[in-house]
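As you look at this complex, bear in mind that one protein chain is not there, while each of the others sits in place.
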Amino acid sequence: MTIDLTQFHDAFFDESFEALDSMEAALLQLDAGRPDPELINTIFRAAHSIKGGSSTFGFAETASFTHSLETLLGELRDRRLSVTHTISDLLLRSVDVLRNMLGAAKAGRPIEMQSVADLQFDIELVIVQRDTGVAASPSPVTTRTAPGAAPMAGTAAMLPAPRTVEWHIELRPGPEFFARGTDPVRIFRELAVLGTLQVTADLATLPGCRDMAPEWCYLNWSLRLLTDAPETAIREVFEWVNADCSLTVSAVSSPPAAGECAAAATPAPAAAPWSSHGAAVAHSATASAAAATPQEPGSIRVGVEKIDELINIVGELVITHAMLSQISRGVSGPAADGLRSGMQQLDRNMRQLQESVMRVRMLPISVVFSRFPRMVRDLAQRLEKQVELKISGETTELDKTVLEKIGDPLVHLVRNCVDHGIEKPQARTAAGKKAVGTVHLNASHRGGSIVIEIRDDGRGLDHERIVAKARSLGLVGANEILSAEQAQELIFVPGFSTTEVTTDVSGRGVGMDVVRNNIADLNGKIEVHSEPGRGARFVITLPLTLAIVDGLSLAVGDQTYIVPMTSTIESLRLTPNQVTSIADGREVFGFRDEYLPIVRLYKTFGLQPRARALHDGLVVVVEGAGRRIGLFVDDLLSQQQVVIKSLETNYGRVPGISAATILGDGSVALILDVADLIRIASRREAA
Amino acid sequence: MRPGADGTPPRSEVIELPVDCTLRHIGALKQQLCAVADDVQNITLDLRRLERFDTATLQLIAAFARDHVARGANLLTCGNRPSWDEAAELLGLSATLAGRT
Partner (left out) sequence: MTTPTTDPTLAAAPSQVLTFVIGDATYGVDIPCVQEIRGWSAVTRLPQASADVLGVLNLRGTIVPILDLRLRFGSTNVQYTPVTVIVVVSVMSAKGPREFGMVVDGVSDVIDISPQDVKPAPELGTGPGGSCVRGLVAVAGRMVVLLDINLLIGRELPAAATDDSIQAA
C-alpha cells in the first residue's frame, strides 16, 4: 500500500508561499545595524520549513537552494555573521527566487536555473568568506547554545535569571504527518538544542512491517525536556508543524520562581486598596504567579478541514434553530412565553456562534493587498508612469476561500488602472493634474458584505471610444443610444478591450468579463463608476462567507426557491400595459431606462404555477454577469439567511441552480444561479 | 520449530539499504524488507551506502526489527552511521532498532 504524495503538494505550496510572505515581511523590518534576533529566527524558520517540504516532495533544486540559504541564516542567527545591506539584499532576492521556483514547481514549469545558480553562488561566497575570515565577524560565538541558555551580552542584565523547568511534551501525529512535510527527527533535534531531551516512542499503534503503509506515521512520542528556555521557545520549534497532529506542552514541575513570586506578592497587599478581602489577595497572588511564567497569547495552526467541519455543524444548528422557531410560533399554553423568550435567547447565541466560527476562517485582506506595492512600482517603471499606491482598510477580514479567489481579479483591476487609467506624466501635467497619479485600494465592511474599491485619478473611461468600439464589434446597433451607465457596462462584455495597442501588461482577450465572472462565482458583484478626465472607480461587493448566503425566498407552484440578495435589484407587480410581447411569445418590460426580458420561472423549471397572468404574480428584477432579467414568480415569501448545501455531492450540476439549502421545516429549497438562468434565457432567445 | 534446530545451518540475509531511503522511496524499501522470509535467523542491515533517511525510514525499520526480533531472529547492523544512531536516539527508537525489546 502506498499513498500518492502529490495530494499534499497544494498544502505544501500554500504553506511555503505563506512562509515566504512572512519571510519577506520580516526582512523588510530587519534593521541592518541592530538586527532583531526574533526576526532572524522567523526568517530562519520559514526557510527551514520550505527546505523540509521541498526535500520531502522531491523538489531538489528548491531544497538545495534553501539549504544554502538556511546555512547563511544560521550564521546570522548565531551571530557569526552580521546583517549587512549586501546580505539583506541577498535575502530579499532569495525570497523572489524561491517564489519563482515554487511557482514553477507548482505549475509544473521548468525552473529558470541561471538566476538561482547565480544567487546561490553569491550566498555561498558570503559563507565561505566568513569561514576564511575575509568578512569580519562581530562576535566570535562558536558554541551552539540555546538563545535562552546564554542570553546575548547586553541583554543579560535585563532578563531575570532563567530557571530550569521540566517540560512534558506529547506529540500524536496523524497518519499524513510525514507526507505533509514534517519530519519529527528534525523537530526533536531542534528541541535538543534547548536543553536535555529524553524521547520515548510509543510503538503500540505501529503495525507489523508487512501491514503498514510506510508513508504513514504510526508512532506517537512523549518527550521530557529539561530547559531554561521559555515555553514560547519550545512552541516555536513546533510552529511550522502541520495541523495533522495533536500536541500538548506542559510543565511537569511548577516553576519554583513562580511560587516565590506568589509568596512575595502576599505580604504586600497593603498596596492594593481592596486588600481587606481575602479573595482579592489570593487573586492578586495568582495573577502575579501567572505573570511570572511568560504566557504566549497563543495561536495554533488548525487545518482548514477542521474549521469547515465546525462551520458545517453550525450550519446544521442554524437549520435546527429555524425549525424550532417555526414550531415555537405555533405553540400556545402556559409554557409558550417561556419557550419564546428561550428561543430569542437561542437566536442571539446562534448568531454570535455563527459569527465567531465564521471569523475563524477569516483573514485580513492585507494578505492580498501586500503584493500590490511592488507590482505597481514595477509596472509604473515599465510604463514610464509615476504612480502612488494608497492602501486603506487592509485589516478588513474576509473568508479564506473568498480571499484566495479575489486575488487574480484584483491584480487585473489594479493593472488596468495603472496601464489604462493613469496617464503619462506629461499628459497629466498638460491636463492640469499632478504628475504623479494615484491608485487607491480600500476595503471595508458594509452590512453583511465586504466592499473593495479600486479608484484611480486617471483619464476615466472614454464613453465615446467604448461605444464606437462596441459598434465596430457589432455589440451595439448603429443607431442605438446608450446611457453612460450602459456604455460603462460594455467593458464587461466578453472580448471587449479598448486599448488599440495591446500591451503586455493588461494582456489581450482575458479581460473584465473574466473579472466579473470570477466575482459572480463568489456571489459578489462589480460596478464601475467613471468620470471622464477625473478617474474611474471599481466597486466590488462580496459576501462575508461562502457558507451562508442572504437570500430572498420565492414561491413557484408548490416549490420554494432562494435567490441571493446580492443578485436582486427590485421586485414589482406589472400591469398588462407595461409588458410588450415581441416575437414568438417573448415578453419584455420597461425597467428604469432599459427593456428587460421576462423569464417565467415555472416554464423554465416545468412547474404548475399558481399565477400565470403577470398581474397575479410578481416580477423580481435580478442581475447576473452584468445583465438583468425579470423573473416571474408566484410570490415573495421572506428574506432569510440560508446555509449553502452542495447538490453535486450526491447528484450533479443542475442548470440554473447553484446549490440547495434546508428550510426551517426541514424541506429542501434550491438556490438560483442567476447568471446561469440569464445565460439559458439568452440562448433560448438566440435559438 | 526454529530453523537450525534440526541441524540445517541457520539462514542469514544481508539487507543493503539504498542511498536514499526517504519518504519518496520508502515503498521500495518496504518491499525489500517484506521479501525477507520468516525463517531467516540472522538479519544484517547494511547501512554503508545509506545517505539520506528520515523518520519514516526509522519507523519502517523499527516495525521490521520488532517483527523479526519477536519471532526470535537476530538483528545486526553493518556500517557505522553516527547520524543513524543520533536519529534513533532522538526518536526514542534506539532499543527497538538495536533489536532489544
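Going by the order they are written in, the chains are A and B; count residues from 1 in each one.
Quick note on the criterion: a residue touches a chain if its C-beta (ideal position, glycine included) is under 8 Å from a C-beta of that chain, and two chains touch if they have at least 3 such contacts.
It should be emphasised that the depicted structure is a prediction, and the values quoted were computed from it without experimental measurement.
Chemist: Among the chains present, which touch the one that was left out?
Modeler: A
Chemist: Out of A:Phe369, A:Phe605 or A:Phe632, which touches the unshown chain?
Modeler: For the chain that is not drawn, the touching residue is A:Phe605.
Chemist: For the chain that's not shown, point to the residue among A:Asp211, A:Glu480 or A:Glu648 touching it.
Modeler: Answering carefully, the residue with contact to the hidden chain is A:Glu648.
Chemist: Could you pull out which residues of chain A are in touch with the chain that's been left out?
Modeler: 312, 315-316, 319, 559-560, 603-607, 645-657, 660, 662, 666-670, 676, 680, 683-684, 687
Assume only the chains that are shown with their structure count from here on.
Chemist: What whole-number Å value describes the gap between the mean CA coordinates of chain A and chain B?
Modeler: Here chain A and chain B have centroids separated by 46 Å.
Chemist: Which part of chain B faces chain A closely enough to touch in the complex?
Modeler: Interface residues on the chain B side: 22-24, 26-27, 29-30, 33-34, 54-56, 58-60, 62-64, 66-67, 87, 89-93, 96.
Chemist: Given the complex with chain B, which residues does chain A contribute to the contact?
Modeler: Residues 2, 5, 55-58, 178-179, 183-185, 188-189, 192, 197, 199-201, 203, 206-210, 212, 214-215, 217-219, 221 of chain A touch chain B in their complex.
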